[in-house]
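Left out: one protein chain. Kept in place: all the others.
For clarity, chains are labelled A, B and C in written order, and residue numbers in each chain start from 1.
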Amino acid sequence: MPDSTPDIRELGKKVSNWGRWGPDDELGTTNLITPERVAAAAPLIRTGEVFDLGIPLDENGPQPGGYRINPVRLMSDTGQEQLFPGGFKYADDYVFMPLQAASQYDSLAHVHYDGFLYNGHPDSGLTVKGASRCGIDTQAKGIAGRGVLLDVARFRGIDWLEGGTAIGAEELTDVAAAQEVDVRPGDIVLIRTGWRKKFVTDNDAVEFTSSEPGLALECATWLRDRDVAVVGSDNFGIEVFPGENPDALMELHMVLIRDMGMTLAEMLDLEELAHACAADGRYEFFYAGPPLKFTRGVGSPINPLAIR
Amino acid sequence: MPDSTPDIRELGKKVSNWGRWGPDDELGTTNLITPERVAAAAPLIRTGEVFDLGIPLDENGPQPGGYRINPVRLMSDTGQEQLFPGGFKYADDYVFMPLQAASQYDSLAHVHYDGFLYNGHPDSGLTVKGASRCGIDTQAKGIAGRGVLLDVARFRGIDWLEGGTAIGAEELTDVAAAQEVDVRPGDIVLIRTGWRKKFVTDNDAVEFTSSEPGLALECATWLRDRDVAVVGSDNFGIEVFPGENPDALMELHMVLIRDMGMTLAEMLDLEELAHACAADGRYEFFYAGPPLKFTRGVGSPINPLAIR
Amino acid sequence: MPDSTPDIRELGKKVSNWGRWGPDDELGTTNLITPERVAAAAPLIRTGEVFDLGIPLDENGPQPGGYRINPVRLMSDTGQEQLFPGGFKYADDYVFMPLQAASQYDSLAHVHYDGFLYNGHPDSGLTVKGASRCGIDTQAKGIAGRGVLLDVARFRGIDWLEGGTAIGAEELTDVAAAQEVDVRPGDIVLIRTGWRKKFVTDNDAVEFTSSEPGLALECATWLRDRDVAVVGSDNFGIEVFPGENPDALMELHMVLIRDMGMTLAEMLDLEELAHACAADGRYEFFYAGPPLKFTRGVGSPINPLAIR
Partner (left out) sequence: MPDSTPDIRELGKKVSNWGRWGPDDELGTTNLITPERVAAAAPLIRTGEVFDLGIPLDENGPQPGGYRINPVRLMSDTGQEQLFPGGFKYADDYVFMPLQAASQYDSLAHVHYDGFLYNGHPDSGLTVKGASRCGIDTQAKGIAGRGVLLDVARFRGIDWLEGGTAIGAEELTDVAAAQEVDVRPGDIVLIRTGWRKKFVTDNDAVEFTSSEPGLALECATWLRDRDVAVVGSDNFGIEVFPGENPDALMELHMVLIRDMGMTLAEMLDLEELAHACAADGRYEFFYAGPPLKFTRGVGSPINPLAIR
């Protein structure tokens, strides 16, 4: 834990990627997932085992109600009453859901402050119609490449970190070292806190969303120094909550999304993958997690695959 | 084009996979995507170029209204009015959509006839609550592996095949031969008819869904003989429509989904991928197209990635 | 409180209206609101004061989540970005909601048992497509006529009855007598328990829906004897919950809806009306509470007007 909390705007400037990929850029750190790096990640597929990191989309999800609800999926037909020639019968269904209800990407339009989104795009581009800049559809060709799991809960030897527990930069370094895995530019780094396991154990959506273990603010620098492309976790918001600064809210979101331009992958299920990584000591894999192409969308539900 | 249309129930029995993977199987032909085959497909990633095969999810999609509508995405907040401590502001959005509105998988629960789904699961398992068997969530660990594009429109030297044009089995063989690509067990085979290009050109949803070029019935046998795992296309329903048999509807759906147990990938955008394949003559790639994990869902919107 | 709980199927037969208005009837007790009775109720409008009995439709409603959620209303446009000729700007909005989320009618298709809906309509008419018989749209011409408030909470001299408190038939008679109002055939009778006031006071949706004060089973006979057309209340389900019979669920719903064919009006706000009635001692009024015409719908949100 840091002795003192950095002023968030100072930290933002320090780790900023504004202008790095041109004044019009809307992709941010996924620019770091170059074709070369994607190709270099292919040999990480060895056994062909596939792990699905998305959580189920249904009424038992982690949303307690309020400004986000769990997905409501309803059948529009089952087919049994249909009388088409030849006997063909089909079933269809609809869903109503917040795009941020479960496993999902925060697009770079999800968070802004002081009037600007990532790369200086004015927040006036966010209207009732959606995100005219930095929407999730701009990330449509991603997100695939080298994935690395940092299993903090296992490193600590516990099932899960308690809510409000901050994970500092030094611990990330230590976990990587203990796992004998390096973090490289363009990586998709997944942090396992065990918070999903706690939700599956307790089945308490209010508990899951009221606090969480997660990254300390200083991790922004750690991620920036390594040019990580995407960070994901099994909690609802990557960062420790309540945060380190009692006078602010979701400061790591502010810095990662708006200043660094980093897409976040939240509410993943890393349990099965973590078991497999621990079993053979290999914490890298090929990650393939395409967002849906919601035009001007702020986020997208996902079910990323980790292929080993 | 075949001289005569086979009786669909005879054809269904001939190509059936019922019982092949045990009496409880709900996966069907995605069983053919073994870990070994996934691993063997990894070297298809060479340059690291990524192609996104999903179409945009918005109000301008291919649904003309009626039993399916285009996605309605609405903002629940933009953040501009928020006054959180520290200046954090966030945007969120919701979607209401048929899971079959755009690029999507038909799960094995999507089609049934004569009282049964794939593998003899009774259609009574399809209720107002969804698919108790063969739902799209059972395919959660997929679908990734070797992908092959068969570009029929290019083979014919045209922008698109007209609605109602059947693609026969012999033509599939000829296209593969002309492209110098083989189709192997466990492959995800994508058929390009150009029908998506026609939609983008004409922007006419009624036209897009009123007819389509697509596979002839006899292709069921062709796909079964080669143990193809998944078939996808740029039209709305894989098969030629209107179909060959005027006294029936969607017969290839009946056979592929219910008898063979094949997951279908519909309404893909294959244009950019097809250009790249034609440019270097390489029609195989790594396909990563995870469905969302809708519990008991009949289908899922997708944005599959083809990585070359 | 009754000494013993009647067998519900015996009670159902006793109060049944099956066949009373012909074998095809789908209206049930709203048949009792004859034009003559509507006309006779008009003079109840004296001062022209209007009371709105619907509760607000928003995210702070009485649904704690689960199988019913509170309404989600989202803007599709605000107009500010529009550039129509002449300067016209418009705003629009959408809603997603359970039709049973807030103040609402239970149609006669809402409850069934032993294979039948009201009047012997088979429950197979209830499919994924909705209610082929007894849907809320069959009540489209209603519901308007003489309304009577029975203010049980005031009669007891308390703000609200506690959850689980049963209101017996004798008490209904006593309340009417104390209020010097009679209950007549074709009346819309509104029972005030104060449960809405408790929700507004505590703002606890789990509490509101976990138990409630309400009518005892024996009130079915009381309502049938007086040929009441519609019964409404400020709780979520008219009847006391948990019910008198620990081996059953919502028994009064079973009898009122399926056997008597009575439309129920639930989750009303009777506070302001009750104040006015108490102030001048006049507990009758003109009630105008049209349902929306959802084709084959099971229920409808409402905002009934009581006009005095």
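In this text, contacts are C-beta pairs under 8 Å (C-beta built on N, C-alpha and C of every residue); 3 or more make two chains touch, one makes a residue touch a chain.
The structure displayed is predicted, hence computed values, not measured ones.
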Visible chains that the absent chain touches, using the contact criterion stated earlier: A, B, C
Residues belonging to chain A that touch the chain removed from view: 72, 74-76, 94, 96, 127-128
Where the missing chain touches chain C, by residue: 8, 34-43, 45-52, 54-58, 67-68, 71, 73, 75-80, 84-100, 109-114, 123-124, 126-131, 137, 140-142, 144, 245, 247-251, 253-254, 286, 288-299, 301-305, 307
Touch residues of chain B, complete complex, unshown partner: 59, 64-67, 69-70, 72, 75-78, 80-81, 96, 127-129
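Please note the rule applied: only the chains that are shown with their structure count from here on.
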Chain B and chain C, separation of their C-alpha mean positions in angstrom: 47
Inter-centroid spacing, chain B versus chain A (mean Cα positions, whole Å): 27
Inter-chain centre distance, chain A versus chain C - centres from mean C-alpha coordinates, in Å: 45
Residues of chain A whose C-beta touches two or more other chains: 67, 75-78, 80, 96, 127-129
